[in-house]
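Please read the structure below before turning to the comments.
The other protein chains are all here in position, but one chain of the complex has been omitted.
In this document, chain identifiers A and B correspond to the written order of the chains, with residue numbering beginning at 1 in each.
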Amino acid sequence: MPSSRTTAIAAVAVSLLGLVTACGGGSSTTGGGGNSHAKTLTYWATNQGTSLDDDKAKLTPELQKFEQQTGIHVKLEVIPWDSILNRIMAATSSGQGPDVLNIGNTWSASLQATGALVQWDDATFAKIGGKSRFVDSALGSTGAPGKPPAAVPLYSMAYGLYYNKKEFAAAGISQPPATWDELIADGKKLTKNGQYGLAIEGANNSENAHHAFTFAKQHGGDFFDAQGNPTFTSDAVVAGVKQYIDLLGTNKIAAAGNAEYAQNQSVADLASGKAAMLLWQAAGGQLKTRGKNPADWGVAPVPVQSGTPGQGTNVDTMVAGINMAVFKNSGNLDGAYKFVKFMTSDAEQKTLCSEYGSIPPVKAAAADPVFNTPELTVLKNALATSAAPLPQVAKESQFEDLVGAAMKQLFADAAAGKPVTLESVKAKLQAAQQQMQG
Amino acid sequence: MTLATPRRAPGPEHPGSGRTRPGNRITRRIPDRVRRRGLPYLLLLPALGFELLIHLIPMLVGLVMSFKELTQFYIRNWRTAPWHGMANYRVAVDFNAPIGHALLHSFLVTCSFTLLAVGLSWLFGTAAAILMQDTFRGRGLLRALFLTPYALPVYASAITWAFMFQHDNGLVNHVLHDQMHVAGQSFWLIGDNSFIAVVVVSVWRNWPFAFLCVMAGLQNIPRELYEASSIDGAGIWQQIRRITMPSLRPVNQVLILVLFLWTFNDFSVPYILFGRSAPQQADLIAVHIYQSSFVTWNFGTGSAMSVLMLLFLLAVTAVYLLVTTPRRRHARA
Partner (left out) sequence: MRVPRSFIWTRRVVLTLLTIFAGLPIYVMLSSSVKPLADVTGTFHWIPDNITLSPYKDMWKTVPLAHYFWNSVIVSLGATVLSVAVAIFAAYAVSRYDFRGKRVFTITVLSTQMFPGILFLLPLFLMFVDIGNATGIALLGSRGGLILTYLTFSLPFSIWMLAGYFDSIPKGLDEAALVDGCGPLRALVRIIVPASLPGIVAVAIYAFMTAWSEVLFASVMTNDETRTLAVGLRAYSTQYDVYWNQIMAASLVVSVPVVAGFLLLQRYLVAGLTAGAVK
């Protein structure tokens, strides 16, 4: 900027800047982009526990173990879910970010497309013990097919049907439902006196998208075709989505108020007895925190049309979980690999996953008896045999938001008593598909 | 009605002096002895510096981004993103296509929301300020209560209202349905009533600011005006109409514009009330653009939409100022 006046302005601005930062007491940016710092790492963890503090309390001892082993100090920042995407985007665009970070596994392909994450080819995987250590379904959610994974699985979860054993017994239902017809029948028996058969988190985009995926699969459809083009309006997808909405709308086994649930109210409802069933990921920890006696609730596989979960149209859950990724711009790649190796080691996997109530994606750790609780056994089985990864396409987060939002509106219509038909569902999905850009 | 000539005019009347002639930088408002020609520029320098740094230069960069295909594939180095020409804009204004259609819908919703919310905020604020001009017992306490919503963090206010608007356990339904039996148990955070919900929260948060500004503006009105007019037999309502409101005009001009811009651009309230995806009936444009850009990594399109929004606001402001500043030789803006 050549002009002298602008230089004057710049000079004033910079001096004021100096003044302001001096009294501002600011800290420097997170991590170092490009600067080598062999003795430190910056780690962005997602909120997996009951609060940010809880996460810090769980992770800090492990980080200290790591420091003792390797001498590398890990600077931990636990980022709430509503900020993490913004922060990742900012870090990606500026090149200044953490060294290692957690990402939702469904984001893997989207983030992979930015090119900011380290690609885990076989050589890199060898640094942490090789690909074969990990469960296949978890590996399926680490990046676009045909490309090396962009992240390493850290915690795995799956959906299960959580149900209230007491209420089931009181209604005379001896076994949890295995097909949707059974679920609806059971739900109707349980829906009386202000209580409902099923709780649904109807205003949560991610939950909606996850269930839509599973239901569509059970009708033989997919949201994206083999080339990665959206196919939201195929008959199978439309039928699947409508089936889910109907649980609240036509079948009325979920309370109308569920249409605005977005903050885990459905789990609260299951815990308090207002609802008898819930489709949720690894809810055990939450139920425990809410004071529910583990003997009072049970977990069954999510129903499928045929009654026996498996692959193809018998898929009953998407592969849920958290992956760990390394920023290419990290100033301490070696340290980052060591850290990933540490966090995916059998011992750490056992500690962390049992604390968080999730399932280790590492085969050896998952075999540990501590993960053989009734709840985790069901979920482990699902992950191993009847889970499918969400479409690993670059536009995955668009898909979740657009489809999830469309379903939120459909739930609102159903709750208000407006009819939800195959046509109206198709129209909403069509609008969503057309808004998928690029 | 004889009015004493107001000593302090509520507007920038420049009786007599202040005529600029080209080439004559300093007018006769400041004595010639003070030959500090550079002084005004020096005084403006800090403001200009900050504006350049924080507003103008980033805005230009954003403008450039709107002409690029800036998606997650290119975000690592936005300068190398391919040029898209007007494609982002075309997508945004193609009202027959879904994206443009959604944007237009969001824009219309935001316009009606803003008009309603600003109107009500201004009305409540002015009414309260005028009615509380005279001392009465408890006035200080009431003033404190009225200002409190403005002092509360926006997250707290919005989340409290979200809490109150809950379908099952919210206070609003509890009062309307369970206790007063005037309405069915409706949804406020989704569906048709969501528009009302967001207007209510916006007015609740913003009317204290109008109250504050009008209160300050009322101080500027000389007592003599009221006294003189009451001698002439004017009643309170007449005084309000003939003295208070016209005197408040400069304050109102600024206040309404600022409220309008604030409300139109409001991101926090709808985001906290409705989360990432707002119901169609309350799809305010700030969240809509955020959804279309940040969440979907489409910064090019998001920037284009923001630029369009900016152009609209500039146009509205220009028209507004033209219409509301009569008889001013030196337009202040």
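Keep in mind that, in the parts below, contacts are C-beta pairs under 8 Å (C-beta built on N, C-alpha and C of every residue); 3 or more make two chains touch, one makes a residue touch a chain.
Predicted model only: the values in this text are computed from it and were never measured.
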Hidden partner chain, touching residue among B:L152, B:I196 or B:L225: B:L152
Identified contact with the non-displayed chain, of B:A87, B:M132, B:I196 or B:L225: B:M132
Residue in contact with the excluded chain [from A:T231, A:T289, A:S354 or A:Q430]: A:T289
Absent-chain interface as seen on chain A, which is shown: 14, 16-18, 20-30, 47-53, 77-78, 80-83, 86-87, 89-90, 93-96, 263-265, 267-268, 272, 285-286, 289
Hidden partner chain, residues of chain B it touches: 7-12, 17-18, 20, 25-27, 29-31, 33-34, 36, 39-41, 43-44, 46-48, 50-51, 53-59, 61-62, 65, 78, 124, 127-128, 131-132, 134, 140, 142-157, 159-161, 163-164, 169-171, 174, 204, 208-209, 212-213, 215-216, 219-220, 226, 230, 235-237, 250-251, 254, 258, 261, 265, 267-268, 271, 286, 289-290, 293-294, 299, 302-303, 306-307, 309-310, 313-314, 317, 330-333
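Following the convention adopted for this analysis, only the chains that are shown with their structure count from here on.
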Whole-Å gap between the CA centroids of chain A and chain B: 38
In the complex with chain B, residue positions of chain A that touch it: 6, 8-10, 12-13, 16, 85-86, 89, 92-93, 95, 110-111, 113-116, 203-205, 255-257, 259-260, 262, 394-395, 397-398, 401, 404-405, 408-409, 411-413, 415-416, 431, 434-435, 437-438
Chain A-touching residues of chain B, taken from the complex the two chains share: 45-46, 48-50, 52-53, 71-73, 75-76, 78, 91, 97-99, 102, 166-168, 187, 189-192, 275-277, 279-280, 291, 294-298, 301
